[in-house]
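In what follows, a structure is listed as structure tokens, so that the remarks can point back to it.
Just one protein chain is left out here, and the rest sit where they should.
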Amino acid sequence: MTTPFAITLGVGSSLANKTGSWRVERPVYVDRHPPCNNACPAGEATQGWLYQAEEGNYEAAWRLIMASNPLPAIMGRACFHPCESACNRVQIDEAVGINAVERFLGDRAIDEGWTVPVSAPPSGKRVLVVGSGPAGLAAAYHLVLLGHEVVVYEAAPQCGGMLRYGIPQYRLPRAVVDAEIDRIAAMGVRFEVERRVENVADAMQRGAFDAAFVGIGAQRGKHPDIPSGDAAKVLDAVSMLHGVEEGALPALGRRVVIYGGGDTAMDAARTAQRLGAAETILVYRRTRDQMPAHDEEVCDAALEGVQMRWLSTVSRADGGRLLIETMVLNDQGLAEGTGHFEELEADSLVLALGQDTDLTLFDGDVAVDTTRGVVHVDDHQMTGHAGLFCGGDAAAGPSAERTVTAAVGDGARAAAAIDAWLAGVTLAPTVIPPLASADRLNPWYYADASRTLRPRLEAARRRSNFDEVVGGLTAEDALFEARRCMSCGNCFECDNCYGVCPDNAVIKLGPGQRYEFNLDYCKGCGICATECPCGAIDMVPEHH
Amino acid sequence: MLSERTPVRFYQVGSFAVGNRLVELERRSAQSDPRRANSLSSGHRACAGCGEALGARYALDAAMRATRGQLICVNSTGCLEVFSTPYPETSWRVAWLHSLFANAASVATGVAAGLRATGRDVVRVVAQGGDGGTADIGFGALSGMFERNDDVLFICYDNQGYMNTGVQRSSTTPGAARTATTQAVGPQPGNAFGQGKDVARLAMAHEIPYVATATVADLFDLESKVERAMSLHGARYLHVLVPCPLGWGTLSKDTIALARLAHETGIFPVFEAEYGEVTSSVPLRHRTAVEEYLRPQKRFAHLFDKSGAVTSPDVVARIQALADRNIRRYSLVPDEDQ
Partner (left out) sequence: MQRQIEGSLAIAEAVALCRPQVVCAYPISPQTHIIEALGAMVKEGALDNCEFVNVDSEMAAMSVAIGASAVGARSYTATASQGLLYMIEAVYNAAGLGLPVVMTLANRAIGAPINIWNDHTDAMAVRDAGWIQLFAETNQEAVDLHVLAFALAEELSVPVMVCVDGFILTHSIERVDLPDQDVVDRLVPPFAPRQVLDPNDPVSIGAMVGPEAFTEVRYLAQLRMRRALEVIPELAERNADAWHRPPTGLIHPYRSIDATLIVVAMGSVLGTIKDVVDDLRATGVNIGALGISCFRPFPVNEVREQLRSATRVVVVEKAFSIGNGGVLSTDIAMALRDRRVTVHTVVAGLGGRPIWAASLRALFVNAAEGTLPATVFCDLNEELVERELERMTHDRSSRSLARRDRAE
């Protein structure tokens, strides 16, 4: 028997009613630029690799880092992680521990011996890289990946630049530096150490290089004019740290005064503590808040027993003592001398007041603009001399952040530019989507999960050795931390749109394939956009 | 309860979003399943952003999953029925029966009895209706079904008014709300303040095996309640708050957001009870003042001026007091002084 007419209806019949015609707005999936990516000077696709790490796809995550930054294990230690400062998760609890995850991935890669295959055909072009600091390393790595023959000339006996001769071992173990440089070398980059370039134009010509990248950093500690007596022991922080690295331990005495308030000052102070100073006193002319050093560094220094004197300047150095002037902040917030002086006992004074670049290798090259001690480059890191590129500390103005991360970014950007220049093409500008700002998120969906702290060496056990202070995350913690990422502005397949649509108008395409709107039935209510946790759906006016 | 359901807290958004590629399949919501039942499928004529359409699919899909598809659904008259089954089109993919406005609970009793008599009681029964069909005209039938402890889960989709007939007041319409029969005119605009009908508590008074409330804002909670309900036999009741853009005067995109605010303000307590005793409640994650919930709703527009400032502080305070009472009564803010 047939079912009764009209009062009994069969499954699926409503599909004939295409409710999509009601729509005045339609949803569209978008990918926005996550703030972490946006903040990364090295141009890492942070959110992207966290997405891989969330699934435990550590190798895929690492490879994604390697697409921009060849030094994850180093950066996972040395980077001051502007990504975390920009992280939207701060609005909910605390920033995602991106840096810790990066270190985990970097260390995992070293343990597993992951490498990056060079698959590009040889271009037949030779590129010179001057300096093996992070800028030079990044440039060399990307250039070799692009098929170019790369030779690195390094003045020092070992590669790494400030990674080796600046950043102390307790923050960056040398085995890590070696491992990441070795990996680059194994890709075909030829490193020639103890080979200082006196004149880059000559070097290029002599070596028949088609292009060059200069990443010579800023090696010379600044020595302001401080009247000093003969017996005074005054040295600069970079030299001191360099010496430590080379095994030439400087005799600092019992009481060491560090002059400056930057990260280098902190490293010098903490190193002094480790070298056996009974008292290390940091003298800084402004206040604690105005110190350029990263807070974490200042805290560690204090924890390790470094004493701090704010609003003080060194006016004079004599054997065994210093004359210190007390400062005050004036109406504009600037430090001013008070005329009030004090003596401070000190066996040595370490100046940590910044570094300059030795630019003599550009001498005679009028095309290269080096006014105010900085190499001026265009958006593609190219100097006025066509084919001659520069990046890292050497090209960073005094106001720019001089960091490993920025140097890596410069190197990578320069490599792409060199590649284009060698090919005689102009680099297409990268289109950056609009920012995935916090106001686009629907934070309710994110479970409360506070940040995982990395283990730290107890202060008492830091005194007499250069053991690494900050530990790595366990795999479980790294996974946890990666999963705290909210995937700002980029669909992470949480199924929310698929679930919240009252009209079943979202089609789930399967793992990795994301979703599609079924516009036959979508009424344009906009719930999917409102409820998208990460703000990856826009509503746009419908033109029927 | 919450932590019991979400032992793995670090699945990013795992505890609250519909799905998560990182979670084991069996822990994902029914809604995240690409082969979910879609009990209420596309082509229905609910308003854009209808909370009731959403709530019904959420609940029935969960019930379908819990019963492995062995489900029959009885529906009372109301929006849900009208928008889903205008001849010649039905949106239901479940076996579905609509009889009348007042009798869904009784019809469901009959379905359950008929299934038992014909030896098919593996098939489970859900009855569903709006707040009118539950709290008002259908209440006698519902109470009878409870009292007999018939093997039926009754789900009320509470949009706080007779929406299908054009937004008239029901006994779940909140105080001060404007409806077509409680206009925002006169000295006390909107619905009178009374006790309202708290059907969940009335259901608890029947000491039936299971009573729960939920909203369309917390899918996992809703699904787990349906699942719990389907794991039990006898009379069970689930009261789901389903915002109605038309009746509440809200933006269609805000349906879930409003349900969430209803919970986070405490005005709609989310809890469950067994045999008349509250066994758990869902604490507020971000306690919010009721005015945040009221302000976006045109039915409460007379409590605010154009700029959104409160113009009837006494009324808002009264509603806040109701929310605060819920918070105390159901311990919605765990460390709040009891």
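When the chains are written out, they are named A and B in that same order, and each has its own residue count from 1.
Criterion: contacts are C-beta pairs under 8 Å (C-beta built on N, C-alpha and C of every residue); 3 or more make two chains touch, one makes a residue touch a chain.
Bear in mind that the values here come from a model prediction, so they are computed numbers and not experimental data.
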Check your understanding: For the chain omitted from this view, which of the shown chains does it touch?
Key -> A, B
Study note, to complete from the structure: Filtering B:A30, B:A66 or B:V107 for touch with the omitted chain leaves B:V107
Review point. Which of B:T85, B:N191, B:S252 or B:S312 touches the chain that is not shown?
Key: B:T85
**Study point:** chain A residues that touch the omitted chain in the full complex
**Key:** 1, 3-11
Practice item. Kindly note down the residues of chain B that lie in touch with the hidden chain. Key: 69-72, 74-75, 81-82, 84-88, 90, 92-100, 102-103, 106-120, 123, 140-141, 143-144, 147-148
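Basically, only the chains that are shown with their structure count from here on.
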Point to revise | Residue numbers on chain B that touch chain A, as the complex places them | key: 6, 9-22, 28-29, 31-32, 34, 38, 40-46, 48-51, 53-54, 57, 84-85, 87-93, 219, 245, 251-257, 260, 285-286
Exercise for review: Would you mind writing out the residues of chain A in touch with chain B in their complex?
Suggested key: 6-7, 9-19, 22-23, 54-55, 444-449, 479-480, 483-487, 492-496, 498-500, 502-505, 508, 510-511, 518, 520-521, 523-527, 529-531, 533, 539
